[in-house]
Each structure stands twice: as structure tokens, then as C-alpha cells.
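The following block contains the structure, expressed as C-alpha cells.
Of the protein chains in this complex, all but one are displayed in their positions.
Chains here go by letter, A, B and C, matching the order in which they are written, and residues are numbered from 1 within each.
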Amino acid sequence: MSVTVRVQSEDFDISKEIAFLRRDNPRIGAIASFIGVVRDMNEGDSVAEMTLEHYPGMTEKSVEDIITQACDRWQVMDAVVIHRIGTLKPLDQIVLVVVSSAHRGDAFAACEFIMDFLKTRAPFWKKEQTGKGARWVDARAADDAAAERWQR
Amino acid sequence: MSVTVRVQSEDFDISKEIAFLRRDNPRIGAIASFIGVVRDMNEGDSVAEMTLEHYPGMTEKSVEDIITQACDRWQVMDAVVIHRIGTLKPLDQIVLVVVSSAHRGDAFAACEFIMDFLKTRAPFWKKEQTGKGARWVDARAADDAAAERWQR
Amino acid sequence: MANTITVLYFARLRETFGMASENMALPYDVASLEGVRATLAARGGVWAHELAAGRAFRAAVNQDIASADTAVKAGDEVAFFPPVTGG
Partner (left out) sequence: MANTITVLYFARLRETFGMASENMALPYDVASLEGVRATLAARGGVWAHELAAGRAFRAAVNQDIASADTAVKAGDEVAFFPPVTGG
């Protein structure tokens, strides 16, 4: 089992990350992944660019905690989480989550769980440059709801 | 909205398929994907290789039907399904499903739904070469259960 | 051809029957998938065994998953196959 957490300003390539995670392990049958992308609109306003701030140290720790929780709940072979920081523009990739497992149900559930908890627990903050000026993005109630449904 | 369904013996590259699906569309915020991989063990026996047979014509039609159902239930921007046929070995990629959406909940749900229905509705059959000889893979009750939970 | 249907077999059924497809004359009293199944099963042997009413096979008419009461008419493409195992 391998867990990789990276916070970086550089872009990433999902094919390379999946190849690294698979490392010719023939027990992997399923790989679920998620990419978050910067959209050109948010809350009805056009977004020119955004800056991602984070809490160094706590970020890596909190994401590793999230992955550990996922591994306690599902059969996870490997997990990769990459989150970008700094200035990003529409169409840029923000976040990548990849989970491998023997079976697809575990891979899908763990991947979505990690994303939902990353959205509500990992210390990242977005500041958008919009047509109306700069603004910090507000936390979304929908994200809290998405994380909470795993408690049921 | 674009829907791509391909049945092919060639391998695929997830990065290329995602780039094609995104086509610089700045409304996409979320891309969920799944890769199925040949394992070296099944039902306790080592698998040397497998052959995938399909029903040409019906395959494409049934996968398009599955995607249409997903689009009726969730906000799907684009979907790509690639399923390989012919002879595959452990570590080979078998199937790729990629779904893009504005938001991650829709992308995850539609991607998993498509995979679950593809496993139970799309006319593909696997024949494995194992240490005990060749055998047709039996349909799994777990796959039927996975598809049925979407009816609830 | 006017009075025939195409019948396709896949995977284990293709191997067991020793054929991938055939053109079959549609008996005058057969108008449903169940009628086609019964006609084939009446051949006896592996046909009777694999297409027994309680067996776990699947069927399609004109490339749509079909059930026993699905209508079948001359010119249709009917397929019999095991439960699918792709993905």
C-alpha cells in the first residue's frame, strides 16, 4: 500500500500518476479518479483567475488523516492526492485524487469520500479575481452536506 | 455535450481521453473516471490471460443507452466509454469511463452508475486462461446488486 | 429470407452449440422470444439443456435486451448469450 500526498504549484498528469501508483501491481483491478478544474464562472460571476492559499504542514497531515480514514472503511490499495496552490486560471487542474483497489466499489467510495472530506477538512482557501473584483470564496453548504452523508 | 463510445483492441491513455473530452470547455469543474484492469487472480486461481468477446452493434447501442440514462439522472457534460476486446493479460487496461460535469457529485454518481450498468447490461464476455485451463467467467451476484441499488 | 430470422450465439453458448449464427425459418405459430427459445430447445441435446426455461441465459431482439414475451417477426435479429461479464 502506498499513499502519496503532494501540495505543489506545478500541474500534474493523471496518466503519469496512475502509472506510478500501479507500479505493475497485478492485484489492482480498479482505479477510480477525480480531477477538479477551475471553471470560468462561480456564483454567477466570471472568474479571471484564482489564488489558492494553504496551511503548510497541516495540509499534508489533514489529507493523510483523510486517506487513513478511507483505508479504515474500504479496501484501498493505494491513494494519490495532489492539490495545487498559487495562481490558477479557468481550465487549470486544481486537484487530483486517485484510488486503486481490487474491486470498483471500494475504489469509487474511497475516492469520493476523500474528495468530500478534502473539500471540508483540508486547509485550503480560494480567492477569486472576478469582474466585480477580488473575493474569498465562501464555504458551500453543499460541501458540508456531502461530507456529512458519510457519517450516516 | 459529447458522448464517445469505442470498442477496440488497442490500449487507451486516460490523459488523452480527458483532454479530448475537455476540449477547453471552461464550464467543466469536475471529471470523474474509472479504469478497470486485468488482475492476475480471479476466484482464487491465477489468470495468465483472458479473451474478451462482444456482440458488435449491440455493444455500442447498449452503452449509449446506459449513458443516456445517466444523463437523464445527473447533470453530465460529456462521457467517454472505451472497452477493449480481444486477448488481454494481467495489468492490461480493460475499460475506461470518464464523465465530466460542473460539480463533482454528478460526475461521481454518473461514472459509477455507467460502470455498474456496463457490468450487467453491456454484452461482453470474458474467457480466462487459468492454471486449471480455460473457463468462461461467471456473472457475479455482486455486480447485479451494484446495478440494482440505483433503482432504489 | 422473408420468413426467417437471424439467430446469434455468444460466448459459452456459441462454443456449446458450435455455431455463432444461423438463419432460422420462423414457424408460423411463433411470434415471441419464448416461441423462438422453445423451437430451439426442441432440438434436444445441448439445445434443450442450455435453453431450458430455468437456465441463466439472456436474450436480445434487434440488439435490445428482451424478455420471454418480446415480439419476434420475420427479419429480426435474435441473440442468446450468458449473463454478461465485461467491464
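The rule is short, and it goes like this: a contact is a pair of C-beta atoms (placed from the backbone, for glycine too) under 8 Å apart; a residue touches a chain by one contact, two chains touch by 3 or more.
Worth saying up front: this structure is predicted, and the values here are computed from it rather than measured.
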item	value
Missing chain: touched chains present in the view	A
Option touching the unshown chain, where A:Ser46, A:Gln69 or A:Thr120 are the choices	A:Thr120
Chain not shown, touching residues in subunit A	36, 52-55, 57-58, 61-62, 83, 94-95, 115, 118-127, 136-140, 143
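Quick note on the criterion: only the chains that are shown with their structure count from here on.
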item	value
Centre-to-centre distance between subunit B and subunit A (centres being mean Cα positions), rounded to whole Å	23
Subunit B and subunit C, separation of their C-alpha mean positions in angstrom	26
Distance between chain centroids, defined by C-alpha means - subunit A, subunit C (Å)	48
Touching two or more other chains - residue numbers and ranges from subunit B	36, 115
Residue numbers of subunit C (touch at least two other chains)	none
